[in-house]
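Remarks on the structure that follows.
Missing here: one protein chain of the complex. Every other protein chain is in place.
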Amino acid sequence: MASLKTLLARPWIWSFVGALLVWLATIAFTGGYGAGGMVTAALSLAVFTVIVGVGQMFVITLGPGNVDLSLPANIGLASAVAMKVMGGSDSMIVIGLLAALACGAAIGAINYLLIWALRIPPIIATLSASFIIQSVDISYGRGLQIKPPPGFADFTNWQVLGIPVLAILTVLFTVGAAIALQRMIYGRSVLAIGQNIRAAWLAGVNVGRIRFLTYTLSGALGGLDGALLAGYFRGANVDIGNEYLLASIAVVVIGGTSVAGGKANVPGVWGAALFLVLLLTMLNTFGVSAGVRLLLTGLIIVGVITAAGGEKAVR
Amino acid sequence: MAAGNTNVIRPSGAEKRSGAANGDIVRLDGAEKHFGAVRALAGVDFHVVSGECVGLVGHNGAGKSTLMHMVAGTLTPDSGAIRVHGGIEESYSVSRARQLGIRCVFQELSLCPNLSVAENTRINHASLSGFGWRRKAAELIAAKLDEIFPDHGISAWDIVGDLSIGRRQMVEVARAFTVTQDRLDLVILDEPTSSLDAHTSGQLLAFVRRFVAGGKSCILISHVLGEVLRNADRIVVMRDGKMVASDAAGAFDRDRLVTVMGGAEARQKVAAAAAAKPEARPLRVRARPAGQTDGKELVACAGEIIGLAGLAGHGQTDLLLRIFDAAARAKAGIEVTAPVALVAGDRQSDGIFPQWSIAENIGIRSLARLRNGLLISPQREAELAAFWQKKIGIRTPDMNNNIFSLSGGNQQKALFARALGSDAQIVLMDDPMRGVDIGTKLEVYDLVREEAAKGRTFLWYTTETEELDNCDHIHVFKNGRIVANLTRDELTEEKIIQSSFGDAA
Partner (left out) sequence: MSATPIDTGFKGSAARNAAARARLLRGLLPALSLALVLLAIAWLNPRAISYFGFSLMLNLAIPIALATIAQMFVISGNELDLSIGTFVGFVGCVTATWLKDAPLVGVAILAGSIGIYALLGALIHLRNLPSIVVTLGMSFVWQGLAILVLPKPGGKAPDWLLAIMSFKPLFIPFPIIAALLIAAVVHFGLMRTSYGVILRGSGGNPAALRRAGWSLLKTKIVLFALAGLFGVLSGMALIGITTSADANIGNGYTLLAIAGVILGGGEFVGGRVSPIGAVIGALTLALAASPLLTFMHIPPDWQVAANGAILIIVLAARVLISRRER
């Protein structure tokens, strides 16, 4: 009983409960039809939100005002870069992935360079950067119709016993992220900066380097996500990352990470990502119109945060 | 001149209240307060009569703040009654307290940094509105500042965020004494001089005496016992949530106060306790303040305790921060030869990580040494915390509790543990004893001397002259420059004051 209580006291548990409820509501509607397939599909799609969500989580944990708005543009550009480098050839998959990672990391580094050199709020820096990246992508990716190498497309869609392999790998990645957060100097430093940046500096934390690493990490994860998305959806596309701006922020916060910084939650990112994906599936299954779907999505986000709220946040 | 404000005749409403005749402004009977399992107040009877200044002393965590929050209406007692002007208050609150003429200057500043001095005044006076309110507010606060701190040099249109912390405190105090429609009978001053230098402190305390002489009342909370002894009419001593003494100020002296407070015994000046140290010691820090034009510089060797003295905010902290920065990357004019740690004076803004446990707050400076392979070892972290809990006496049942479960003095000890538990051979102290109780202070002084004897170097900025007794060398600062170098033997309060106020332009 006591362990159940401590479990329920953890903020991230609610995102999983929400995901479960949405799933149950949907299979109740379909009469149980497609219950398993829905989980498989949800896991496949949630992966992409989780990967950028973890990067966004580290950024948001750096404290008030820290957020990476350049993720959608980053994902778009990296997807194009990955497809171009791979050039449809299986032998180039690893090189292409590395190119996408490098492209994303470079974007992240530039983001921090702007924040540091211009001393502007990250919201504005990453926003300005995203305008530029978007143009580079439009120009670079114009008419780009390269399909992913068959091996890569198969890999991103590969399932074992109905469980996407990519999801398993992502679970391993998130476990690593959770360990890095709590047990490594990097994670501790991020948490310290998020609570009080000045105190962190005075306690010997190398604030500049940690922030640089965090924005670079977020960028690199965006780049990786772009490559994987291009593989999964069989092609790059300027708009491929658009939904991940709001989604990456939403999963971080619904997952129990404090927007005020200094407190992060990795499992919650998974729960929230599954919740959002299943929610869309549910609304599609119910066959509602686009307007109603948006309306309900919004209301549910507000409702969830209201129910889970009450946490002290600077904003 | 707004000086007349303090002498206004009490509104007629007061006489109608029964019991006003005995002169009580506020009276608490059997006030109790629990925070969870902790009993913060254990049945305290406390009162203030008009025309007296009550000094309130006690260690941090003795219950002074809790008691004052009740008088000010920000906390409600669990049991016990509160009477104001003789009448029982059933639903007492901050706004009710203000109506009844009771105000409090809290320790943490309650000004809005983004607003001007006049606008901040407006916030405390609902009646300052309508046409011409800005002029009225400006005149009100300017007159009060002139009255309390005649040479304050603050304009009503200065943005508070642009003012030094001392000036902010002056504004805060002056604002508490401004009067518009509401009456004003009692002002609670919680550590009002903590950021003021000797000159402005004197002005404030003289004003408090005038205020009290005009028939009003004050409660003065201060860790500077001399201030309380000299300025209070009656002194109330608290300890462990109880009132342990209440007597005319004349009945106390410093030693008796310290004894009643229950701290370590008052002790004499640590007269040259340190035995002659070996001469040739390695150089640790050589630093020259940015504005220094003559050859004076700060030099610290291993095992030395160097004091940075002078009036508050004359460049001592700036120099410490520059030395701290120079340890990470080379800076012109500063030489640092060993790892550096800093003990912050402003705990909230420079020291504490509010979401973390005590152990995590201590460990953050030593993460690299707490690692086992790539990962931080929870066991080593706990060991480090346990070692320092014992060594420095952090009073808590569990070092995994949140840092805010500690009283202010114990939080400060945790910050000391963070610095002393690290690999730093140079420890910078930025007036860390500000507002800390005397028991904690004495324990830390011993520890600092002990660590120095082991070879650590301390650079100690302090606003409390008696702390300088612990230092081997003292540098007096004025306007960002070192104006005097004193050895401990040469040190007297007069010398420091002389240098601080001297015309060494």
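Think of it as A and B in the order they're written, each chain with its own count starting at 1.
Rule of thumb we're sticking to: a residue touches a chain if its C-beta (ideal position, glycine included) is under 8 Å from a C-beta of that chain, and two chains touch if they have at least 3 such contacts.
Note that the structure is predicted; figures quoted are calculated from it, not measured.
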Touch with the omitted chain, as defined above, among A:Gly34, A:Gly65 or A:Gly88: A:Gly65
Hidden partner chain, touching residue among B:Ser79, B:Asn114 or B:Asn401: B:Asn114
Selected residue (touches chain absent from view) among A:Thr40, A:Gln182, A:Asn206 or A:Thr297: A:Thr297
Residue of A:Thr26, A:Ser79 or A:Ser130 touching the missing chain in the full complex: A:Ser130
Absent-chain interface as seen on subunit B, which is shown: 74, 94-95, 98, 106, 109-115, 119-120, 122-124, 126, 128-130, 133-134, 142, 146, 150-153, 158-159, 162-164, 166-167, 197, 199-200, 311-315, 477-480
Residues of subunit A in contact with the chain not shown: 64-65, 67, 69, 114, 117-121, 123-124, 127-132, 134-136, 138-139, 142, 246, 249-250, 253-254, 259-260, 289-302, 305-306, 309-315
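By our rule, only the chains that are shown with their structure count from here on.
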Length of the line joining the C-alpha centres of subunit A and subunit B, rounded to whole Å: 45
Subunit A to subunit B touching residues, read off their complex: 179, 183-185, 188-189, 191-192, 195-196, 198-200, 202-206, 262-263
Residue ranges of subunit B touching subunit A (in the complex, touch as defined): 324, 328, 341-342, 344, 349-356, 360, 364-365, 367-368, 371, 374-376, 378, 418, 422
